[in-house]
Structure formats: C-alpha cells, structure tokens
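Attaching a single structure in structure tokens format; questions to follow.
Missing here: one protein chain of the complex. Every other protein chain is in place.
On to chain A.
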Amino acid sequence: MELVLAISIATLAGSGVWLLLRPRTYQVIVGLSLISYAVNLFIFSMGRLRHDAAPVLSGQTGNLADYADPVPQALVLTAIVIGFATTALFLVVLLASRGLTGTDHVDGREPE
C-alpha cells in the first residue's frame, strides 16, 4: 500500500509541477490542482497508513495503537477547503487576464 500511495503522490506532484511550468494559464491552474491533490494525500499519509482503524475513540478504551491518527485528517480537511478557495480565486483572475489581454498566455502576450 505504501508503494502505491508513494507512486501516486509522485505522479500527481510530478505532472502538477510540469503543468505549472507550462505557458498557458489553464495548464497552470490544472497543475496547481494536481499539486494540491498530491499535497493532500501526503498530509494524509503523515498520520501513518492504517486500515480498519477508527480515528474516534469509541467504546473500549485501551491501546492507542488500535486507532488512526485523527489530526492529519483534520488538517487535510482544512487544506482541501483553503486550496479549493484559492484555486477558485485564481480561476477568476485567469478569466480576467484572458478578458483584458485577449490571450491565455501567462505573460499576457503571445511569444513572437
């Protein structure tokens, strides 16, 4: 499971960085979204990978090792919300730039 997760985070982050460096604004925003997915998965994995373990203590007390770490799950929720909001804001700026300059190049003009 570790390997699968690591490979998927790496793929997302790698594609995201590549797209981020592309000259079209749409590519940049898709790149940023992919990086944010990679980062969210990464935060999640920092709570150690477990299955069949609840994050909320219920019923029986005892060994903490039976439970998943709830903090990264809370963090990832916050990160998703903030990442989503800022990406939406970026989308507005992207459209404004397209409207004002007439091109979707990140520099606001086509290269000669």
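Quick note on the criterion: contacts are C-beta pairs under 8 Å (C-beta built on N, C-alpha and C of every residue); 3 or more make two chains touch, one makes a residue touch a chain; residues count from 1.
By definition in this document, contacts and distances are computed from a predicted model.
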The complex's invisible chain, by UniProt name, from "Cytochrome c oxidase subunit 1", "Anti-sigma-W factor RsiW", "Monovalent cation/H+ antiporter subunit D" or "Carbohydrate ABC transporter membrane protein 1 (CUT1 family)": "Monovalent cation/H+ antiporter subunit D"
Touch residues of chain A, complete complex, unshown partner: 20, 25, 28, 32, 35-36, 39, 42-43, 46-48, 71-72, 75, 78-79, 82-83, 85-87, 89-90, 93-94, 96-97, 100-101, 106-108
